[in-house]
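Just one protein chain is left out here, and the rest sit where they should.
Naming follows writing order (A, B and C), and every chain is counted from residue 1.
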Amino acid sequence: MSGREIFSPQARQRAARFMAERGHAVRKGNGGNGHGRTLVLDPAKLARFEPVRHRLATQIAEGGLPTRRRRVEKREILNVADLTIHFGGVHALDGVNLSARTAEIAGVIGPNGAGKTTFFNCLSGLLTPDRGQISFDGHRLNGSPATRGRHGLGRTFQTPRLFGTLSVLDNLIFGCRTADSARREYVFDPGLRRISHRERSVRLARMVGFRGDLAAPAGSLPFGDLRTVELARALCGAPSLLMLDEPASGLDVGQAEDFVGLLRSLSDLGLSILLIEHDMSLVMGICDHITVLDFGQVIAEGTPAEIQRNELVIEAYLGRAD
Amino acid sequence: MTKLIQTLIIGLEYGCVYSLIAMGMVLVYRTTGVLNIAHGGIGVLAGFIAWDLNTLRGWPYFPAIGAGILVAVAAGLLFERFIVRRLAAPALATVATLALFLLLQGLVFVVPWWGNTWGQVFNSPFANKQVAIPGADYSVSWDQLILFGNVLLFFAGLYFILRRTRVGLAMRAVSDDPTAARLMGIRQKLVAPVVWGLAFGLSGLTTMLLAPILLLDNTSLTAFTLKALTVTFVGGLISLPLTVLGAITLSMLEVSTQLYLPNVKGLSDAWPFLILIVVLVARFARGTKALEDTAVAPA
Amino acid sequence: MSTVMERAPSELSPERAPAAPKRSPLNRRTILRTIGLTVLTAFVLTMPYDMNWAGSAFALDYGVIIGMVVLSVSVLGWIGEFTLAVVAQMGFGLVVVNLLQNAGMPFLIIIPVVILSSIPISILLGVFALRLRGVYFAIATLAFGYMAQKTFFQSYLGVQGGFGGTDSKAISRPAGFQGSESFYYLLMGSLLLMALICWAVNKSWIGTSLTALRESEAAFSVLGHSPGAYKMFTICLSGAIATVAGAYFGMLQGLVPSNYFQPALAVLYFGFAVAGGMGSVGGACVAGIAFGAIPKYFDSLSEGKLVGYDQFFIGVVALAVVLWAPGGFAYIGRRIWHRLEGSPPAAPEVSTFEIDVRDPLAAAAAAGAETPDGAEA
Partner (left out) sequence: MLTARGLTVAYGPVKVLHGIDLDIASGEIVALIGPNGAGKTSTLNAIAGLLPHQGEVTLDGEALPTAAEEVVRKGLALVPQGRRVFPTMSVEENLLMGAYSKGARWKGSDERFAPIYEIFPRLKERRRQEAGRLSGGEQQMLVIGRALLSQPKIVLIDELSLGLAPKMVLTLLETIQRFNAEQGTACLLVEQAATAALKIASSAYLLQRGEVVYHGPAARLRDDVDVLHSAYLGQGTARRESAIRR
């Protein structure tokens, strides 16, 4: 049974229910918190995301996506203060402050060379900043990338870094091993802890929409699948904050829309997401909060609507309009 | 006083040898990304050919060593053309130089008339000629003076080539930024043979200069090469002046421990390792911030 | 795979499902494997007698020890590094055996102690490995080996000709294994045991993790696995093998002068490992035994007239391997085996040997310039 098959009437019902639920969730979130989503899904947007919903429904029908919604507590999970790093004379990051909350999607945008990826590398411990504090989930974040990974900081890379000669399944199991050895709960689906690595991997792979051969070496996958599998691997590690570095670049429109739906759904289930992305319509469409970097400094932050109106941002992207 | 002069002269002598070898390796590494492990081996080949021509066939000394160096240069060109160019990755080419190193070390035994003995005497015409140093009970041999002179000449020549000639500038451009060099119209196919020829020739020259001081055998350069390898590390495998500085420092330390602290067994031989540790600590204390390949500094 | 099969057979690729009913290649494979294993066992058991025409089993003993050393070098290929300190580690093994034998310890105690004694040195090297990669790490190990030979071994074992002077530096073979043939069985047994351990480790999740580590250290570490621990483990495993090999080497030779432990020899062994296929267990054993034993045979055949030819030919073989089969003997062997089995040819495997010679930062920058994200980010 592949994703293309026609569903049973029950599956169709569940799908419809899910779609309604999602629409509801988005609007409720909008009213629920002060600075939340000013983005109201207008009919044109909805039409654009129709394929996503369709595909998500398919995944649910296959038992992929968790559908049970829980009450999600919103609190600050990440707080970065005064993060500074320089390479030679270049200040790649210069006093960056940022915070992220549970069950929200925070976006980091900025022109080329603004320091976005460097920021991620500092957070995940691949780079040591010159200065600055990072507090994560209540305690100060320092130590090796591995320790941070075990504390629940998951990430993907700008160019997907799968373990190419290992099978897709092994890649995912690799993530699951972390989750178990660090005794982490799956924020977005607590039930996952109770099933075997293998089953868990299969479920998460299907959840992110991977339809290929799980036994194939990961290096042989087409590019879009590399991204989805990398995301699934990060999810297998049971992160509480997921950092995605340009998750949609190199994907075609359909895949990108899948991504949007999936991220939104994960975030609704309680996962915090920090996102670097170039595709502005995507960022504006899904982020709750956006931080704009330029020359390593935060030049603006706010809701998508605020960012779109911000003069400084427009200038950073388009140059001075004089 | 005598001891001091002795230290300086012998230290300088070995420093010259280390830096000659190290510079040859840095040159290749910087322009092609290959660590030329065969550097010592090539010198052995050149040395034995020169010895063969001079001692066995009765050629005069200078044409013989000239021929030896020419063979080394030719070997460099052939190695580049038929092996390095076929191997896309510098890492594989590094392994190829390792294979070449083994091959050359063994070659001495394979040529029947070169003899299976360890070490051949290959004296220069200036053997046993010495110059006394005024005011000290010590004299410098002509061979040592020739070594100094040659090294100075070589440095001057290299300086001239790298600063003033088209091909030298192209070599520096390639080592600074291969992609930008291509955009300037510099053809790697023209630069690489020059580099390999130069490096192999340099190795040959080093042997010629060393042979009168030591015996010529299949490992005459190897021990030096290994030490020089640690010295290149001091320059981060990159900087020529730093490499020379490292070489001189190492040799001075070695010689002075041997002369002043003869009782501390093994200290003089431990220096490469100790220097290495100091450099490592300095390099990493200052912080290469990147833990891994992901961390690309912004352009 | 079983869980996946049970859950949703269709989730596997369509090619995999119908492949199961075909039984004939499976049978052929079983037969071939049985034959191969039998022949190999028989050959290993009778080797000293098979090779009788060529001289004493001494050469073979020597080869098996070199096999261990090459295995030690090759194992380090799992973390994508190469070491030039194996010779020094051998030396330490030899010294430890000498000390223990002088203290009157029996063989069965000596070997475990030798293995334990290798750990501090491995950890010292491991500290380097945490900081340095590729050629930089190799140079550090080289400097270490150089220092060990020049200072410690020279003062303990003495230089060539001196032999340390007294009988107290002589090492004897364990009781019952005095003859070359019987000693061979001890050595071969040890080598097979080491190979088995390495093979099992490589097949276990540790091996999977090491593959992952090689493929992307960044991804490996952000997933919460410590690269340092895995590197340290591999270096300790490699060090233990080399140290035990050194212990056996001392037993084989009796007296070993410090000259033997020159770092240049480590370069030679690295060449063997490359020819065998870096990271491959079987390839390393075969290459080590072949390159170790064959020259010794010819040495004894030619009464020493052929000394030195070995390096030349090993150089030629290594060059040929680099040019035409970068995966080494292991790759060639796998291809032949697949042809015999009639299964599809092995995927054009990239050599496991991938050292990045350039500065990691510079290499990353260079690579970044050619990849899409470097070009646009």
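Keep in mind that, in the parts below, a residue touches a chain if its C-beta (ideal position, glycine included) is under 8 Å from a C-beta of that chain, and two chains touch if they have at least 3 such contacts.
Values in this document were obtained by computation on a predicted structure and should not be read as measured data.
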{"item": "Touching the absent chain when the full complex is considered, from A:L169, A:V208, A:V229 or A:V313", "value": "A:V313"}
{"item": "Candidate in contact with the missing chain, chosen from A:L126, A:L172 or A:V283", "value": "A:V283"}
{"item": "Which of B:K3, B:R86 or B:R166 contacts the chain that the document leaves out", "value": "B:R166"}
{"item": "Touching residues on chain A - with respect to the absent chain", "value": "44, 48, 90, 111-113, 222-223, 246, 249-250, 278-285, 295, 307-308, 313-314, 317-322"}
{"item": "Touching residues on chain B - with respect to the absent chain", "value": "163-164, 166, 169-170, 172-173, 176-177, 179-188, 298-299"}
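We adopt the following convention: only the chains that are shown with their structure count from here on.
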{"item": "Cα-centroid distance, chain A relative to chain C, in whole angstrom", "value": "43"}
{"item": "Computed distance of Cα centres, chain C from chain B, in Å", "value": "30"}
{"item": "Centre-to-centre distance between chain B and chain A (centres being mean Cα positions), rounded to whole Å", "value": "53"}
{"item": "Touching two or more other chains - residue numbers and ranges from chain B", "value": "290-292, 294-295, 297"}
{"item": "Junction residues of chain C - those touching two or more other chains", "value": "218, 221"}
{"item": "Residues of chain B touching chain C in the complex", "value": "29, 33-35, 37, 83, 86-87, 89-92, 94-96, 98-110, 116, 178-179, 218-219, 222-223, 226-227, 229-230, 232-233, 236-238, 265-267, 269-270, 272-274, 276, 280, 284, 288, 290-297"}
{"item": "Complex contacts: residues of chain A adjacent to chain C", "value": "1-2, 112-113, 117, 124-126, 144-150, 153-155, 157-159, 161-166, 169-171, 174-175, 177-178, 181-182, 196, 198-199, 202, 206, 212-216, 233-234, 237, 246, 249-250"}
{"item": "Residue numbers on chain C that touch chain B, as the complex places them", "value": "128, 131-132, 134-136, 139-140, 142-144, 146-147, 150-152, 154-155, 217-218, 221, 262-264, 267-268, 270-271, 274, 305-316, 318-319, 321-323, 326, 351, 353-361, 363-369, 374"}
